[in-house]
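Of the protein chains in this complex, all but one are displayed in their positions.
Note that the chains take the letters A, B and C in the order they are written out, and that residue 1 is the start of every chain.
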Amino acid sequence: MGAMPDKPAYPPAPELDVERWYNTTAPLSLAALRGRIVVVHAFQMLCPGCVSHAIPQARRLHALLKDSGIVVLGLHTVFEHHAAMTPVALEAFLHEYRIEFPVGIDRPSGDNGMPRTMATYGMRGTPTTLVIDTEGRLVRHSFGAEDDLALGLLLGTLAGRA
Amino acid sequence: MGAMPDKPAYPPAPELDVERWYNTTAPLSLAALRGRIVVVHAFQMLCPGCVSHAIPQARRLHALLKDSGIVVLGLHTVFEHHAAMTPVALEAFLHEYRIEFPVGIDRPSGDNGMPRTMATYGMRGTPTTLVIDTEGRLVRHSFGAEDDLALGLLLGTLAGRA
Amino acid sequence: MGAMPDKPAYPPAPELDVERWYNTTAPLSLAALRGRIVVVHAFQMLCPGCVSHAIPQARRLHALLKDSGIVVLGLHTVFEHHAAMTPVALEAFLHEYRIEFPVGIDRPSGDNGMPRTMATYGMRGTPTTLVIDTEGRLVRHSFGAEDDLALGLLLGTLAGRA
Partner (left out) sequence: MGAMPDKPAYPPAPELDVERWYNTTAPLSLAALRGRIVVVHAFQMLCPGCVSHAIPQARRLHALLKDSGIVVLGLHTVFEHHAAMTPVALEAFLHEYRIEFPVGIDRPSGDNGMPRTMATYGMRGTPTTLVIDTEGRLVRHSFGAEDDLALGLLLGTLAGRA
């Protein structure tokens, strides 16, 4: 009888498929960020739960972590109201909400449905939080509000082990 | 020596200049609402203070007051990011934020500056709250967050006197 | 067939039975306050819902109303943990929570049960809010958290009619 693993085996995190990046001088990719812990906040600018909870949490996380090895990214996963949540609208949103971390627009599928990264990950909606460890594994994928303490504990644990 | 007035004299509230209404079967006007107390919430859909405080307050006020004689209106006073806060974007916003009270789009001035009602009233920004009494007088014009207790007291006092 | 009344008939508010007052130079009574609107916040200093919601609301109400004709009172209705919620403990609580409005200790029944005013009013627990109009009638008796907007509207309406 084989030994039981002492922790779950996490799958590799699929690459992000981003049409356009904001708040960064060059395009980003999970491949290029290998070796760092990455937190991805998938959101829509007209999603109330994103605006009231996930975006403020991402801003605070970015402010806390910007001098650490942990990277905070936003991903604009527009799956509804496509005519409203355009790039020019997102740009105004990033400005008004003082978002300084890099944000990518998830590449549209072309049929007004789920954009490509959202579909690849099988996200259930917005907000969704992804946490990727230094080896590129997806250690957390959650839909809805993330608790600050629990998210801090997870990220700290990954950082402490790294 | 003349008697002192027991309350301030309020100016007449200028008419709203609205390009298009949502959540109402017919256009509204202050003239047609004479005899009722009217609360106007001027907002922009990408204004953080509007989204976090003024819009939720307006929704709660509408829910509390919809069977009373007091009318709650929204006014979308776009004075920045015109390309982002379009009518189609506002429509998505009203849907996502479950706004059921009538909302009008303040008529654009044509030069990407302040829209017409906003200019007429001399509003300083968003959110702005206007309270108009049953005789069409502007009894409150305030910029920024309104306190729930204070707003309730004012509206109750006007209703009690009416 | 008789005419329908246009508003409910409110019962007279029973007198408060207070053992000791704080934050006032002389004992208070509803009889002596006749002609004024009175809000009574019944609380216990170790009741979490009182401390997190009702007491802060009472403080804000007092700050808003202290120059109006409306009176805000606290009533310490100890019906449990009698050995903990003593007068000396209440005094420390009033100091730490910066409570400046008059607070009375509801007179104990002598059997460690409900104190006398609480029993007379048939209060269900704490926090309880009582609103008494200028004619001494009990127009509101509610158990639990009071909404700021709704309480403001009620008090304003009573003040506007007075």
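The working rule: a residue touches a chain if its C-beta (ideal position, glycine included) is under 8 Å from a C-beta of that chain, and two chains touch if they have at least 3 such contacts.
Please read these numbers as outputs of a predicted model, since none were measured by experiment.
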Legend entry - Among the chains presented, those that the missing one touches: A, C
Legend entry - Options A:L61, A:I99, A:M123 or A:L138, residue touching the unrepresented chain: A:L61
Legend entry - Per the touch definition above, residue among A:P27, A:G113 or A:G156 touching the missing chain: A:G156
Legend entry - Given A:E15, A:E100, A:E135 or A:D148, the one touching the chain that is not displayed: A:D148
Legend entry - Positions on chain A where the hidden chain makes contact: 57, 60-61, 64-65, 147-162
Inset, instruction - Using the touch rule from the top, list residues of chain C that touch the missing partner. - result: 46-48, 51-52, 80-81, 83-86, 88-89, 91-93, 95-97
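Note that only the chains that are shown with their structure count from here on.
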Legend entry - Touch-based graph of the chains, sorted into line, ring, star, complete or other: line
Legend entry - Mean-CA-position distance for chain C and chain B (Å): 34
